[in-house]
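The following block contains the structure, expressed as structure tokens.
And now, chain A:
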Amino acid sequence: MAKPLGIAVNPASGKDIRRLVARASVFDNQEKRAIVRRALVGAVEAGVREVCYVPDSHGIARSALEEFEGKLHAEAVASPQTSSVIDTVGGARALAERDCGAVLTLGGDGTNRAFCIGWQDAPLLPISTGTNNVFPILVEATLGGAAAGLVASGHLKLSEAADRAKAITVKVEGERDDFALIDAVVTRERFVGSRALLAGDMLKAALLTRADPASAGMTSIGGLIKPVSEEDDYGLYLELDPQADGVNAPIAPGLYQIIGVAAHRRVAFGKPITVTGPCVLAFDGERERALKPGQKATLRIARDGPWVIDVSRAMRLAAERGLFRIKRARKARRKAS
Partner candidate 1 sequence: MAAPAIGSMTFRYAFRGSFTDTHDCFGYARHPVRPDHPKSPEIGGDKPVTIQATDAVLLDIHERMVRIRIFEEEAGKLMENGKVPGALHLYVGQEAVAAGVMAHLEDSDHITSTHRGHGHVVAKGGQFNEMYAELYGKAAGYCKGRGGSMHICNMEIGMLGANGIVGGGIPIAMGAAFSKKFRKTKEVAASFFGDGASNEGSFHEAANMAALYKLPLILVCENNGFGEYTRQDNHQAIVDVADRAAGYGMPGVVVDGMDAIAVYEAAGEAVARARNGEGPTLLECKTYRFYDHVGVRGMGLSYRTDEEVDAWKQRDPIKLIEEKLIEQGIITKRKISAIHKRIREEAMAAIKFAEDSPLPDPDGLLEDVYYVQA
Partner candidate 2 sequence: MAEAQLKDDQAPRKLAYVNAITEGIAEAMREESQAFLAGEDVAGAGSVFGYTGGLLEEFGADRVIDTPISEKGIMGLGVGAAATGCRPIIDLMFMDFLGECMDEVANQMAKMRYMFGGHARLPVTVLTMSGAGMSLAAQHSQSLEVWLTHLPGLKVVAPATPYDAKGLIISACRDDNPVFVLLNKLSLALQGEVPEGAYEVPIGKANVMREGKNLTLIAYSRMVHEAMQAADQLKEFGIDAEVIDLRSLSPLDTDTIIESVKKTHRAVIVHEAVRFSGFGGELAAQIQELAFDYLDAPVGRVGAPFSPVPYSPSLEQSYMPNAKRIVAETRRLLGV
């Protein structure tokens, strides 16, 4: 059954202080627009006829859709327009209500985290345009759009082309819940400030869904000690201490730091980990929440994150089923020769 394809673009991704400290790349919005255009080309070829998009403050999705007038029915979903993370959360909820069959997200780990706060089991095709990109994938947008399009248009079932991701759910005493896809980190810093998590000597603990030595970010700290993949049905907990022995890890793009690791252990799904303030909690690389003295937060890992479409698996299935094969009428072929 054909469903709309969702699009959520974070106009603010790839622009924060990490450009300075971590030599991260600048992602300008013209390029994001170009990525959406190319993804839409793939999606149209894969059979998508209806697109729902989150209207972003920079008009990226809207302007990218302009050239598809007549080919696509495009609809802006209602979402808050605050030029903040709230837009992504609200937009995700709206796309969920429209029952999108697949959603293209453009951003980094932070963007996808925000999206999943609004729609936790969303069928995602996350294209990386962020700073830290452990969760989203580096993929040519044309094919990303085609893979997402095959799922949205009903040519492929979500369950055959996608896997459910792990996630960390966070209960904060007396306040709203929170969520992380890759890592939740406890730091001795006191303020959310410029958000970026770059002060290695301030880190106290980290809970990782993935510990990937081949990625940049907090995930690399665990990855260089005890790799945990997305397929493993458990997470990794690290006790961090600047005095302890540790690893020289790329905690952000372009930035290696020595992180003291006092202890590490596997964490089973559902096992609660409690954190007490004062501290700042960082999720997926960005400082997000400040806990007051004595305030508690409980973190749990489970495989209850979004569905993530696997582009190569989707395209292989498309090939096996001949979804892009074209048969020409024999008469026409003879005429041509």
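Throughout what follows, a contact is a pair of C-beta atoms (placed from the backbone, for glycine too) under 8 Å apart; a residue touches a chain by one contact, two chains touch by 3 or more; residues count from 1.
As a selection rule, all candidates are chains of the complex that A comes from, given by their letters.
What you see is a predicted model, and the numbers here were worked out from it, not measured in a lab.
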Among 1 or 2, which touches chain A when you look at the whole complex?
1
Can you list the chain A residues touching candidate 1 in their complex?
11-12, 15-17, 19-23, 26, 28-30, 57-58, 82-83, 189-196, 198-202, 224-225, 242, 244-249, 254-258, 260-261, 278, 290, 292-293
